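Removed: one protein chain of the complex. Kept in place: all other protein chains.
Residue numbering begins at 1 within each chain, and the chains themselves are lettered A, B and C in the order written.
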Amino acid sequence: MAQAESLEYDVLIVGGGGAGLRAAIAVYETDPKMRIAVVSKVYPMRSHTVSAEGGAAAVIKPDDSLDDHAYDTISGADWMCDQDAVEAFVNEAPEEMLQLEHWGCPWSREEDGSVAVRSFGGMKIKRTWFASDKTGFHMLHTLFQTSLQYDPIERYDEWFVTKLLVDDGRCQGVVAIEMATGRVEPILAKSVIISTGGCGKIFPFTTNANIKNGDGMSLAYRAGVPLKDMEFIQYHPTGLPFTGILITEASRSEGGHLLNKDGYRYLQDYDLGTPEAEPVLRSMELGPRDRLSQAFIKEQEKGRTLVGEYGHYVHLDIRHLGEKVINSRLPFVRELCVKYENIDPVKEMIPVRPVIHYVMGGIHTDIDAATPLPGLFSAGEAACVSINGANRLGSNSLTELLVFGARAGKSAVAFAREQGGAGASVSAQVRDEQERLSRLRSGGGSESIAGLRKEMQDTMEEGAGIYRTEASLASSAEKIQQLQERVAKVAISDSSLTFNTELTAAIELSYMLDGAEAIIHSAINRTESRGSHQRTDHPDRDDENFLKHSLAYREQGGPPRMEYHPVVITRWPPGERVYGQKKG
Amino acid sequence: MPTNITLEVLRYMPEDGGAPVFQEYEVPLRSDWVVLDALNHVKDHIDGTLSYRWSCRMGVCGSCGMMVNGEPTLTCAAFLESFAPGPIRVEPLAHFPVIRDLVVEGSDFMTKLKDVKPWVIRKEEKPLSEGEYRQTPEELADFKQYSMCINCMLCYSACPVYGLEPGFTGPAALALAQRYNLDNRDQGNEERMELLSNDEGIWSCTMVGECSEVCPKGVDPAGAIQRYKLAGAADWWKSLITRKSK
Amino acid sequence: MSAMKKSNDPFWWTLFGAGGAMTAMLVPMLLFLIGVATPLGWIEGPSYASVSQVMLHPLTKIAAFFLISLSLFHWAHRFRFTLYDGLQLKHLFQLIAVICYGGAVAGSLVAAYVIW
Partner (left out) sequence: MDSSSEYSLHHPKWHRHRTPIFWWVKRWVYICFIGREMTSVAVAYCAVLLTMVYRALQSGPEAYAALMSLLSHPAIIVLHVFALLAVLYHSITWFNLSPKAMVFRLGRWRVPDLMISGGNYAAWLLISGVIAWAYATG
């Protein structure tokens, strides 16, 4: 554990996942004399990057081209991404991925020893690098282990950041709780990078880990930095209802069927083709993720879904594939079901429902990962550069955290070189924060953390789920506003300083409510449907009025102030999203 | 089938000054619940002061290892039903100091991970412009198994040598060293061998083998250490002979 | 090279391993024949003459010496760690090492004296 006397650094990185570790290494590579701190509320290798399965996209094979990768990304994003950022992204992606290879990432290989690539949804050409089905795990561990060799990278593991220190118009560090001891300390720095990941836990059903509460998004939001494009949230159509564990698309491409409560392959009712015995590409269960998720909601409205302990669900049936095929082609699906959900898909149907997977929006940054607040940078899922626009393409997010993690690191070095010491008001801010946390810990409230969290999650699902309307969003906005007030009176029964996870859960809840607020209000104001943002009252894309990024600025005690920011178009004017031929 | 099951959870609150005590909680016995879900139920609805770590709930982040009925276990992969009718005894991972309740101190493990130099060591780095290092699927398979460690520390809890001798480098770290040694892109074999062929490295292992038994990812640290010993012994004799001949 | 300075364990471990392998292969049958089957009269033991003809052959002598000596080193190494761990006597490690390996060395010398 890092134990510097004064806790002062050149570059401070909040979040020790893929983006944060890549940034830390980039800082060292750019200037080995920089003093670097990585502050993370969990040990770095516990970060959620670890859960990513599929792969990471980068152009490496001779039949591929950077323009193809850029176009796939831009069209997949429904033209909501900044094309200059996408171009930088696809340009730098191969080198970043090769760098990870040189650092020892165990990429799956071709027979000749070159890196293997696989196909992925929305990508025209095979360009997804993978390390079996644990790509995120291997990338994170490679980055973490590589980072261990650099002594100037000091880690503050299990330190929970509660506030950004802003003085003199620039970000100068953070205040954080050392979980093991409960002490609250400032960690000062000339540049701060936020790479704390997304906020999927705002919703009840998600593939996201428990730690993904949008901490960094909220920290930036509270410091006056806008959150960009928060209305765009990606659903995956087949997650396990209780745990949110992802059941891969492969289960459907191998021939799995989605069945409603009557055992009927309901997708045929939603212009997704007709049921065939053998799976047909882009038809029925192999339709696009968003369409499948939308069909689920329609079935639910018709009362044809099943209802269980954890709400509505349908069945994914792979039993007819037989034990042999399941064991050889879908071993991981079976393992996940058996080990973590107590269901054997060889004998039983798998309950599934759409689950939140990824937040396209995040902290507003420019192409160099800089936020509007001087000295504050952001990368990874926490940030919105934006290359994911209205819908992120599968296998772009792992690459994104490398490319923009590295960019954030370089930008942070350049900024830190220009700065002097800490501002005058910092120590007063630290004292205030210490007192605030002390009050919070001493309890006295009456609202239950778990209760408020559940209300928030249910509200978000109802109001800002797969389909949204003015009315649903407005009622959720009101509810979130109430929850914001109630969270101030939260009951904390644990007054201990030592590893007080009730205290941090309460703070995480308040972070999530900030994210929820930004999502809801960004969604209310975007009166069009684009990518993952589907408004039933405004079903069409409206490029004339809404080819622009939403920026939500926090307002004290009220809804956020919405501003807009132009989308950068370089070479690919907005067009229609077309995937293959339309099925009759 | 009973509808409830009792958890006996070891509580340790350093500020109270006392020794750890077991506290009982009754939780619903549900077929899809694992021990971790039961702890979350306690935390959310019965006793907010219970402290433990968890995150992914799908066996890959490595946070939620605890002793369940005396065995090192990932609590996200341990169904309540398999312990019915109970009670289920939940304790912090053995062999580590306990910070509080089910939270153990992990910095010793983190130090050991770093000690084995788990990164690619090369005499000469190939420029990125020359592309990837070639590695056939067979060469990948040589070390792949050892790269699957999620750092959950169950193996340290199962290892009596680590329990008796906290200086012992331990299973996961040694397996990680082997992971890089066996990677054809790495050239750090000798450097790591020097580090690990001391008394607290590979030679402390007495091959109890429990590390490999409890590993939720099938890493087999015991095998890694055995292979390491064989290589270490070969090295030792080689260096004896080359020194004699000089 | 510094590995040598750090630990003599590779040396002892090699002897332990060689002893373990050799005894695993040879000893159960030998013990069964000499110690159980013959005394119980299940089979008739060979005569003194034929035994000495085989056992006192120079090559057998060498093999027998290796078997005896390596068995002892196998024991010494395992027993040493069992004392460390099983009885938590690590603090006496030098004494234990001297007794165990010293015992094996002494035993080997006695065996050599007896055999030749």
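Brief remarks on what is shown
By our rule, contacts are C-beta pairs under 8 Å (C-beta built on N, C-alpha and C of every residue); 3 or more make two chains touch, one makes a residue touch a chain.
Keep in mind it's a predicted model, so treat the numbers as computed, not measured.
One chain is not depicted; across the entire complex it touches A, B, C. Set against the missing chain, the residues B:Leu128, B:Leu164 or B:Leu240 yield one that touches it, B:Leu164. Contact residues of chain A toward the unshown chain are 1, 178, 180-183, 497-498. Of the residues in chain C, those that touch the hidden partner chain are 19-21, 23-36, 38-40, 43, 45-48, 50-52, 54-56, 64, 67-69, 71-72, 74-75, 77-79, 81-82, 85-88, 107, 110-111, 114-115.
Taking the complete complex into account, residues 12, 14-15, 17, 19-20, 70, 94-95, 97-100, 105, 136, 138, 141, 160, 163-164, 206-210, 213, 220, 222-223, 226-227, 229-230 of chain B touch the chain not shown.
FYI, only the chains that are shown with their structure count from here on.
Taking each chain's centre as the average of its CA atoms, chain B and chain C sit 36 Å apart.
Averaging Cα coordinates per chain places chain A and chain B 28 Å apart. Between chain A and chain C the centroid-to-centroid distance comes to 62 Å (mean Cα coordinates, whole Å).
Shown for chain B are the residues that touch two or more other chains, of which there are none. Residue positions of chain C in touch with at least two other chains are not found.
Across the complex, chain B is touched by residues 1-4, 6-7, 9-11, 13-14, 17, 81-82, 84-85, 88, 90 of chain C. Residues 1, 42-43, 45-48, 50-51, 95, 98-99, 101-104, 106-115, 134, 137-138, 141, 145-146, 148-149, 157, 180, 209-211, 242-243, 245, 309, 336, 339-343, 448-450, 491-494, 496-502 of chain A are the ones that touch chain B when the two sit in their complex.
In the complex of the two chains, the chain B residues touching chain C come out as 160-161, 164-165, 193-194, 197-199, 201, 203, 206, 229-230, 232-233, 235-237, 239-240, 243.
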